[in-house]
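Here's the structure we're looking at; comments come further down.
Of the protein chains in this complex, all but one are displayed in their positions.
Right, chain A next:
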Amino acid sequence: MSLRSPPPILSVRPSRALVDEPFEVSVENLPPGGPVTVRSLHRSEDGDDWEAYGRYVSDHSGKVSVSEDLSFGGTFSGKQPMALLWSMRPVPGSRSGLRLRKLKVTTPMLVNISVYRGHNDFRDQTPLASAVTERWYMAPGVHRVDIRQEEVQGTLFIPPGPGPFPGVLDIWGGWGGLLEYRSALLASRGFASLTVEYLKPGELQTDLEFSSFEAAFNILKDHPKVLSDRVGVLGSSAGSIVTLYLAAESTAVQPRCVVCISNANCYPHESGLSGIQHLLAKKFDKIRLDENNHEIWRGIGLALLDDAPYKVDMGKIRSPVLLVNGRDDQNWPVLETADRMAQVVGAAGKAHLLYRLDYPNTGHQIEPPFSPHFRATNLAIDGTKDKAILLWGGETKAHSEAQEDSWKKILSFLRQHLYCSPKAKI
């Protein structure tokens, strides 16, 4: 007859959630007033292990509530309900400069949450209890459609229901390849969203011209489940250049509203981004290194603020524009760029169309909520350098708060402009 006692009970509620939804992690049946470590562990699609952990002390009913209690240290401290996700980083011994991005959105991210005895190193211990939680980019019923046309290769996500739905064209920046997760999440939030592949992973080269993005916009706009006059654009980093072009200069399409995350406004070629790598390479002498030898590229952008062959004429914007930037962006001079744009917009008498969110201590990679923050990550740049570690900037806690807040504000901006209210405001 075993005299083993029952284990603590660890629960994560909800156990299955969308990635932008909060959860509550609690542990019960612990010895009262005892030190424990609550840890999250995730194996990425690349096979790397990521973790976060907080040190807690159970109360006298034997309970720890991550949402309510203070963490005394770990990868985060203080009262941080979601830090087990956003403060994740590669486990010790991992390769350097990693980033966490989900490529396959039809399956969830699996996160293992465990509780260990004590505040010391838990790595040799068996946890007292653990639970698995699923984090999804796709809500049930969201439809994923491959788009393989001559000019446009990408993926379309359609929300469940009869529709029709407002649409959002989702344009990423450099080196990503085909990234689906943001569009999948937008569809889970009620927007038909098309993400376009135009920059191959590891490359800043593209053949796509602005006209290809206009074609993509039209694919979305003309889709039977999309409200043709309620299509907006969301672009980040280099993708914001295309976004601003569509908002201001395109004669073929007219987005109802646009959002730019970590904006840029310079392009090499009258018709688009082809050759952008060349444009940047000309200013590579402006790259600085930080104390870790990580590359700071914002100098390139600063030089291009004046020197770029082409800039989108922001004075011509025809619809509301929301700019989301991080004040500690080390990759691109986003604030200076936004300031310039604001000047031009103001001079054209259109200041009422421009909205800005500038987040303190926030870097370049402003991702959906609870995504781990990367201050610097690897980049293999095809054709020019072998490999580099680029500094994106941002301090983890502030950056994570910015991700949470900006996502809410982006969704509300999109809803305001793309969903019509039955009560028409006069």
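Here is the rule we go by: a residue touches a chain if its C-beta (ideal position, glycine included) is under 8 Å from a C-beta of that chain, and two chains touch if they have at least 3 such contacts; residues count from 1.
The rule is simple: contacts and distances are computed from a predicted model.
K.L.:
The chain that is not shown, which UniProt protein name from "Trafficking protein particle complex subunit", "PIGQ acetylglucosaminyltransferase", "Acyl-coenzyme A thioesterase 4-like" or "Large ribosomal subunit protein bL19m" does it carry?
P.N.:
According to UniProt, the chain not displayed is called "Acyl-coenzyme A thioesterase 4-like".
K.L.:
Touching the hidden chain in the complete assembly: which of A:Ala52, A:Leu84 or A:Ala129 does that?
P.N.:
Selected residue, touching the omitted chain: A:Ala129.
K.L.:
Who touches the missing chain here, A:Ile9, A:Leu178 or A:Ile389?
P.N.:
Per the contact definition at the top, the residue touching the missing chain is A:Ile9.
K.L.:
Determine which one of A:Pro160, A:Gly177 or A:Gly275 touches the chain that has been left out.
P.N.:
A:Pro160
K.L.:
For the chain left out of this view, which of A:Gly47, A:Pro92 or A:Pro140 touches it?
P.N.:
Missing-chain contact among the listed residues: A:Pro140.
K.L.:
In terms of residues, what is the contact footprint of the unshown chain on chain A?
P.N.:
1-7, 9-10, 14-18, 21, 29, 110, 112, 114, 126-134, 136, 139-141, 159-166, 190, 227-229, 419-424, 426
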